[in-house]
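All protein chains of the complex are present and in place, except for one that has been dropped.
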Amino acid sequence: MKADHRAVLLRRKRFSTGLFSVTFEAPDLAQAVAPGQFAMLEVPGQIRPYLRRAYSIADVALSRGEVEFLVKTIGPGTRALEDLSEGAVVRLLGPLGNGFSWTDLESGREVAIVAGGIGAAPFPFLIRALGEAKLRVDLFLGGRRASDLSFRDRLEGAADSRLILATEDGSLGERGFVTEVFRAAARKRSAPYARLFACGPMAMFSALAPIVAELGIRAEFSTEADMGCGFGVCLGCVIPAKDKPFLVSCVEGPILPPERIAWEKLRPHP
Amino acid sequence: MKADHRAVLLRRKRFSTGLFSVTFEAPDLAQAVAPGQFAMLEVPGQIRPYLRRAYSIADVALSRGEVEFLVKTIGPGTRALEDLSEGAVVRLLGPLGNGFSWTDLESGREVAIVAGGIGAAPFPFLIRALGEAKLRVDLFLGGRRASDLSFRDRLEGAADSRLILATEDGSLGERGFVTEVFRAAARKRSAPYARLFACGPMAMFSALAPIVAELGIRAEFSTEADMGCGFGVCLGCVIPAKDKPFLVSCVEGPILPPERIAWEKLRPHP
Amino acid sequence: MTATTLPLAVRLGSLQLKNPILTASGTFGYGLEFTDFVDLSRIGGLCTKGLSLRPHAGNVPPRICETPAGMLNAIGLQNVGVENFVKEKLPRLREIGATTIANVWGDTEEDYVTVVEALEGADGIAAIELNISCPNVEKGGMLFGNSPSATASLVSRVRKATKRPLVVKLSPNAPDLVESARAASEAGADVLSLINTLVGMAIDPETAKPRLSFGTGGLSGPAIKPIALRMVFQVARALPRVPLMGIGGISELTDVLEFLAAGASAVQVGTANFKDPSVSGRLVRELETYCASREATVASLVGRAHRFGEARDAGAEG
Partner (left out) sequence: MTATTLPLAVRLGSLQLKNPILTASGTFGYGLEFTDFVDLSRIGGLCTKGLSLRPHAGNVPPRICETPAGMLNAIGLQNVGVENFVKEKLPRLREIGATTIANVWGDTEEDYVTVVEALEGADGIAAIELNISCPNVEKGGMLFGNSPSATASLVSRVRKATKRPLVVKLSPNAPDLVESARAASEAGADVLSLINTLVGMAIDPETAKPRLSFGTGGLSGPAIKPIALRMVFQVARALPRVPLMGIGGISELTDVLEFLAAGASAVQVGTANFKDPSVSGRLVRELETYCASREATVASLVGRAHRFGEARDAGAEG
């Protein structure tokens, strides 16, 4: 059940400038969330931002009642989180959204994750779940430069997962777009991946959509939109769809199959 | 010269619920201020208050470059100060206003101070200055109940000053209005006080004005008004005057002789 | 004892409410999205998202962006359509015991009337609220609400189509608010609700592109409260006998008290529902406590600011 949780900031971990993780004490939320879901976060009393901001659950620690977010600083909301002092109280509205699906896959199958930069946010949680389901994971993590992947340790070490890095400037892992690196790897395979989970900027999604279509892989994209409420009432977060005019991404998503999205109607982010 | 000083909160001292003092590091401001002057304080990034708030300089410690304020919590601005964590940075615009005058008095003369509740704020600084000028001070400090005077230690100990307490409920010092206690004491005297300095709610001022007139004491009141800027441009802080329509209290005051104020035109605070 | 002697109960003409805290159209979905946060039977009422004859898709994104102490929206009146609402949402609202006010809009007078007729048969609707801040396609897209005559003609037609209490929601962008208010009330509105959003704009400083794909959007939130409050005061003064619902930037009890004092008999909470989905229920409880502690009824709090005489509605700039 959705609720507005009072949460205390326990610690912040900086990976590189503008990339950090924040861990809150929010036991009830930790209990309730599934990988791919998100929360709407408010830092009370701040003049900006006025609206809450959406953050994917990066991971939870049930025993300690902790919820973690991976964040990239781009504006007032994320900056407020970067400046938040430990012990400070925030509001976390959640769990929200639909989450990833993998339970239909029998153990031993191989799945892929493609993440662009901060798009990796929802995956520590998912990778643990996939591991528990005995699924094998190839994680393709890409960015412009090495510093964009400064949080990569946060994604390693899960039982049966392999981490493939790619940077556009070649400063870390393979040189090039992570989508191309994934494509090459996927094509080399005899059996296609049982599923692809992806999160990143819209540019990455638009490049990835035709690739998964070509390779015939069932994919789930964790999409982004400007969210006013996070629970389906402001209708601000719609994404142009194929099967109907719009998808309300905060409730029908944020996890969406690429074939439902009308990519040609998407307006690039300012 | 007026300037907008960056100041760091060094410590907060709580006297009783809603009564506290905050001490900032602001060396240049400490150097520049005189007793009776004030600063416009902003706690950056807060959604409320929008405008800065005016606070009298309670005292300074030149050697340590410290500036202290005595504060009573009544709304968002004062609450922000009560909640401010040590080490936090604020903006202090000052020194502002005209300040008290005493340098014309030769040493040995006796002066009086009448303060109502938080009206005591500007007086620790003044009392030190009066002491240095070898003036003897009778300080009449009043409030509804003892807790309103919880900061009284902050006003004691100055070399040649005497502290007379009064509370309306008699829970501390003499019972009754501080203005009446002052009146009685002043009348008993052979020689009138060389000067009276007063600060408190408007109700106290309106009661005090006729008394000083009757006793023929030259008085200086530290007045309050809703201030939008603090340096004479918004014209929000005007006080109805006798000799002209209005006094711009942030520049012509806040220290004003009662006979210049048109008490009958004052609108009681909501 | 009768309902109106309950401290929080208010009567707005023929519309009787258990308390004056309602939720504003477009900020509360169809109510059902809030059942985790608010007991819908405890709030004074809820206004549905604006309903049209057929399901409506709305504008392409970006549809919202935030502004200082507020937000802009150009949703484009996306809604499930009146038929779907009556079939899918209304029965559940009735079960829960919600006081449902159906907010209605259309492209033509005919549209409005047809929607209202479609609702007339259905049970569980306490009142109709007309959103007249939309383009009249028959009048070259000029907004119904921006001309007193267009307002009058629309309201009188809708008036004939329903026996239910009729709320007309005024636009703050109308050239002469009081004239629009008078027109709506004389044409048969039982209640006036105000204000709808103010037309605003935001631009991306880097790309110079308007942040909303529609270009302009409706400004809402605490930023507009002083304007909304003035407009409620102004209309209450000009039309003292017309019951008003105050809307605009309400998120705290003090906001509610201000609007009541200005002359509103009830209020609608809008954008605040996005930040805090339980705000409406909280305000009801806080208002209960407030009235109890002062042994006051809400009715006794309405219009108190007018005792202090005519607040000049002149510009007063500077």
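Order as written gives the chain letters A, B and C; numbering starts at 1 within each chain.
Simple rule for what comes next: a contact is a pair of C-beta atoms (placed from the backbone, for glycine too) under 8 Å apart; a residue touches a chain by one contact, two chains touch by 3 or more.
Small disclaimer: the values here were computed from a predicted structure and weren't measured.
For the chain that is not shown, the touched chains among those present are B, C, taking the whole complex.
Only one residue from B:65, B:228 or B:257 touches the chain missing from this view: B:228. Contact with the undisplayed chain is limited, among C:151, C:171 or C:265, to C:171. Only one of C:15, C:98, C:224 or C:269 touches the absent chain when the whole complex is considered: C:224. Where chain B meets the omitted chain, the residues involved are 1-4, 42, 47-52, 91, 93, 225-226, 228-229, 231-240, 245-246, 265, 267, 270. In the full complex, chain C makes contact with the omitted chain through residues 25-26, 49-50, 59, 67-70, 72-77, 105, 131, 133-135, 141, 143, 145, 171, 173, 175-176, 196-203, 205-206, 208-210, 214-219, 221-227, 229-230, 233, 249, 253-254, 257-258, 261-262, 301, 304-305, 307-318.
One rule holds for everything that comes next: only the chains that are shown with their structure count from here on.
Among the other chains, B has the CA centre that is most remote from the centre of chain A.
Per-chain Cα centroids separate chain A from chain B by 55 Å.
Centre to centre, using the average C-alpha position, chain A and chain C are separated by 37 Å. Chain geometry summary: the mean Cα position of chain B and that of chain C are 47 Å apart. Among the residues of chain A, those in touch with two or more other chains are 47-48. Touching two or more other chains at once are residues 69 of chain C.
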